[in-house]
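With one protein chain withheld, the remaining protein chains of the complex are depicted in position.
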Amino acid sequence: MDDILLEVTGLGKQYPGVKALDDVSLCLHKGEVLALFGENGAGKSTLISIIAGAQTPSEGKLTLLGNDCQFQTVLEARKHGISAVFQEFSLVPSLTVAENLFLGEEPTRFGLVNQSAIQQQAKQLLAQLGFDIPLSAKVGSLGRAHQQMVEIAKAFRHPVKLLILDEPTASLSDKETRQLFAFVERLKKEGVGILYITHRMQEIRAIADRVAVLRDGKHIGTVDAKVTAEERLIEMMAGRAIDNIYPKIAANPKEVLLAIQHVSTLSGVKDASITVRRGEVVGLAGLVGCGKSELLRAAFGIDKVTQGEVLFKGRSIKNHHPSSMWKSGFFYLPPDRRAEGLFLSFSSRSNITIPALRHDKHRSRLGGLSPRRELGTAKSLAKRVELHDRNLHKAVGLLSGGNQQKALFARGLSTDIDLYVFDEPTVGVDVGTRSALYELIRELCESGAAVVVISSDLPEVMHLSHRLYVMSHGRVVSELAGEQLTESNVLQHFFDKEEALS
Amino acid sequence: ANWFPYMVGSTEPAFSNAPPKNVSYTPLPKASKKWNVCVSFPHMKDAYWLGVDYGVTEEAKRAGVKLQLVEAGGYTNLGKQISQIEDCVAAGANAVIIGGISADGLNNLIKSVSAKKIPVIDLVNGINSPDISAKSLVSFYTMGYSTGEYLAKKHPKGTPAVKVGWFPGPAGAGWVEAAHKGFMEATKNSALKVLDPKYGDTGKEAQSKLVEDVLQANPDIKYIAGTAVTAEAAQGIVKSRNLAGKVQLLSFYITPGVYDGIKQGQIMASPADSMVIQGRIAVDQAVRLLEGKPVLKHVGPKIFVVDQKNIGKIVKDTILPPDSFSPVFNVN
Amino acid sequence: MNESTVNKPTAMPWVISGPKTLFRWGLKIGVLPIFLGLALIVFGSLSDQFLTVQNFINLLRQSVYLILVSLGQMLVLISGGFDLSVGTVLAITSVVSSMTMSYLSHQGFSPEWVIALGCLAGLVSAFVVGSLNGMGVSLFKVSPFIMTMGVQSIGFGFALYLTGGVPVSGLPSEFGDVFGFGDIFGMPAPVFICVVGAVLVWLLMERTAAGRHLHAVGGNARAAELSGIRSGRMLMMAYVLCAGLAAIAGLLLTARTGSGEANIGGTVALESIAACVIGGVSLRGGIGKTINVVLGAIFIVLVQNGMNIANIGSYLQMVVLGGLLIIAVITDQLRQKYLV
Partner (left out) sequence: MNESTVNKPTAMPWVISGPKTLFRWGLKIGVLPIFLGLALIVFGSLSDQFLTVQNFINLLRQSVYLILVSLGQMLVLISGGFDLSVGTVLAITSVVSSMTMSYLSHQGFSPEWVIALGCLAGLVSAFVVGSLNGMGVSLFKVSPFIMTMGVQSIGFGFALYLTGGVPVSGLPSEFGDVFGFGDIFGMPAPVFICVVGAVLVWLLMERTAAGRHLHAVGGNARAAELSGIRSGRMLMMAYVLCAGLAAIAGLLLTARTGSGEANIGGTVALESIAACVIGGVSLRGGIGKTINVVLGAIFIVLVQNGMNIANIGSYLQMVVLGGLLIIAVITDQLRQKYLV
């Protein structure tokens, strides 16, 4: 075919210990969206990072518009019209949004950077994507969601032939996601080819034309996105069938465990009240920046509570230190695992066991810390979250996104916890893993723990939670349960400004 | 008890290297007005400069002048010394007394200072500037020389060769190089075989290391000569390696520590340059210059080697500060 | 990482006390100007010699050397590195340039040539040192600390070897007259040169792509690479420019001392880093403002100058200076907190 944009033949990538890619061949046509689908660690990011010039392949070749190409740097790839949004942000926190957008290609005048040009080009860029982010804000001060938008916008600095998006919606909420999709549609019409990595079925349905499935670095096959059944895809991906990924969680609410009363915080929460009981899953939904994270971060002692009262097990825990929260059985899983969750240079083992090291079960006979017993704990926890043993000794930073998330979950199981708060629990986690994690959440809940799920992934919160609070502009605007818990209901509340829930 | 009259060597003509003539020095009884004298030291981190400090401040009190003392914090801070002297002048000093970090590095500054009709006195370290108004010093060259001379007398040419470990002090410091030159000069034609110099900071642990290693490398060494710190540090080491008596220690300038060492017979000898007197004379020279009184432009206390034989006879507080003395930076 | 720790705003009543408006205003302009102001008042009241034109010029002239070095240091710190070798650069430049000069003037060259070539020689030697650092850090990925510390030791040994620790004299007097004590447009020559240097550095960091890229390399090396920035070159640039600025300081100092000295700049490395840090430069890279660094350097020199003039005993001076550094940074921390 003449409209083939990119052809990948026999591509392979060897990492120390891992063959991340093994003889992968694909082709991408102009004006089509090819979704890459596969488990965590399947090699999707590796594949695209080779195409985008961030990595060099161990073997195989790339053909762009009929002529071979072998990119040494990202810049080189971009010169050929290939630009990528990587899974890990490549932003400079100390620079402003505008500066980040044009980093590496600042428009200059007489050798000096042309500020005004940057400003207005940046404005255009964000406008066409429909993102609104303060241009002069330092990226480091933005929430993860906003950072993601900047990251995406960067890819459109100049005309692209081939656009690569590696889990771009991982920390976007529906509004931005829809804007992004609309834009992708436009690009398709202009004949741009798009490689799109996601773990979310509904997204594949929404924009993908074909789906290429990877497993353990091998290309299992490419199928039509519109006709292939979900189960089939999942089976190709996992190598086994997975029925309905959202488990049915039995609700038997007991005593109130966490009561947040009229809390306001510096980070923008205003007079918010929620209650969480043992044996139920409570959801928190809302647009980005609505403060749903901040509310529970405040309860956990990260952000400062300026007004109101936080009761945990009946005791006031207003502005306690996270460490005392752990001791009293409160676990918060942060949304940004790399920044706030993991010790990237440490092995997953230490990452998992770190909160539990003081526990007697890790004492050696002489009273010191026993690495052997620690490893034992790590192994058993890893099993519970289905994290493979071989990953235990790897630096966690080298694991794929999903496995990192598993390690983070495992940490929450290392000590006795009564209240689990999961903030964006499945960002960048493959379907298989997700069902496993959901399964875990079910266990926890049914064994009498209280669970809070904060998520921008609407289906997720809706299916998991028994009760759902919707937040908007830092206020809790509605509480939905049972029949009321429908997508339209929730979405409608996303945007109401006034009348806080009484 | 007054320190004067004091036997000093006066060089005529001044600033030449003619051999000094012996004269007895007597300062003015009192300054006619409260002059504002500024003194700049390389540092105030050891007993030697503490001694000089004692000299200048005591004399300032006696003569009744104001005195401010600044110190640059070490021999690698020439820039800082320059700034400090500028500050002194800015603060309205009538005369400046300098213990220079560098022999040439202050020349430009001194030119600009003396252009302001502010007399500049060269104290202890020696400065080559032509704009110096007076010098009160026994050059470290002479100190090194007389130390070497003392040894050379014991081992004239022809007698069996003996090894000497030589520890002049921190590399690159003006006074160190001067002392080094003098010591080498004096030991040139004698039976002494001086090992090449082991430079090192005048901190005790640094010097200890050097001494230990040199003793290690040259078991047959007879003498260890160097800074006061070297001599003080070496005492313990020599004892611990029970080389007491086999290895003799010398310092090329004297401090209370060295003085005690000599008294207890653990250190063999050290030339005394009476740094206290050098300080006193410098202040008196300043006053005389300011008041246009006749002044001996180039004098230094008579230098003599202190060892077990004569230590009984000398008056300690002319060559050393009293043990109770602690640094004084201002005299009003 | 400590900066990013979860911090419970430790209540500091005294900060809020005092006129609110003034306080707000203080938050805006940052602590350094305020501290400078306070210092002026305090020392001014301690000695009437302090707030004189003469001392003001005097102060500026003294600041020049630290400012220049600190600007260089800033570039390296922003790149995420460290330069402990600036002191050595000062020494080497001084020694090499003055040896060249005294040699040439013995050969009977005209002063202009002697000075020009001498300075050139000094700058070249500094360039060598700078590129050594740059290569070690960018090519061989040596920790900047060790690299520059090693080079520092090597360089100092070399400078001492050249001079044997004895000052190099015999420079053409014009050198000192012009660059040490001369005036340009009514400003002392060193001050003038320093101002030019500061403006250039400011332009580089705020107005050129290279400056941006340097920030990026320090702020997030991976991001920089992915945005097609050659971080290697950027690091090289940072270290070479740092050495270059230090070299200029070295030449000016030589002009001032009138002799080549192996033992100038003993404490300048730490002092310059201190100046940068109280000027708000982050030791983790990526953050730093030229103007604040200049202010930081001036602050340090001003305090020393003020204490000398108020004749404060030098032991006490050490205590005061150390204390002030800490307090300045603490105050800035609090400011950051109240700013949000």
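A, B and C label the chains in the order they appear, each numbered from 1.
FYI, contacts are C-beta pairs under 8 Å (C-beta built on N, C-alpha and C of every residue); 3 or more make two chains touch, one makes a residue touch a chain.
Since this is a predicted model, take the numbers as computed values, not measurements.
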item	value
Selected residue (touches chain absent from view) among C:235, C:253, C:268 or C:310	C:235
Identified contact with the non-displayed chain, of A:11, A:24, A:54 or A:233	A:54
Which of A:340, A:386, A:418 or A:479 contacts the chain that the document leaves out	A:340
Residue in contact with the excluded chain [from B:111, B:154 or B:204]	B:204
Residue in contact with the excluded chain [from C:221, C:247, C:268 or C:302]	C:221
Contact set of chain A toward the excluded chain (per top definition)	16, 54, 56, 72, 300, 302, 321-323, 325-327, 332, 334, 339-346, 350, 354-355, 357-358, 362, 364, 368-369, 411
Residues of chain B (touch criterion as defined above) contacting the omitted chain	44-47, 49-50, 171, 195-206, 208-210, 212-214, 216-219, 232-233, 235-236, 239-240, 256-257, 260, 325-327
Chain C residues that touch the omitted chain in the full complex	1-7, 10, 80-81, 84, 136-147, 149-158, 160-161, 217-222, 225-226, 231, 235, 270, 273-274, 277-278, 282-285, 315-319, 321-323, 325-326, 329-330, 333
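In the analysis below, only the chains that are shown with their structure count from here on.
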Leaving out chain C, the still-touching groups: A | B
item	value
Which two chains share the largest set of C-beta contact pairs	B-C
Central chain (distance from its CA mean to the mean of all protein CA atoms)	C
Centroid distance [mean C-alpha coordinates] between chain C and chain A, Å	44
Separation of chain A from chain B, taking each centre as the mean of its C-alpha atoms, in whole Å	72
Multi-partner residues of chain A (at least 2 other chains)	none
Residue list for chain C, restricted to those that touch at least two other chains	none
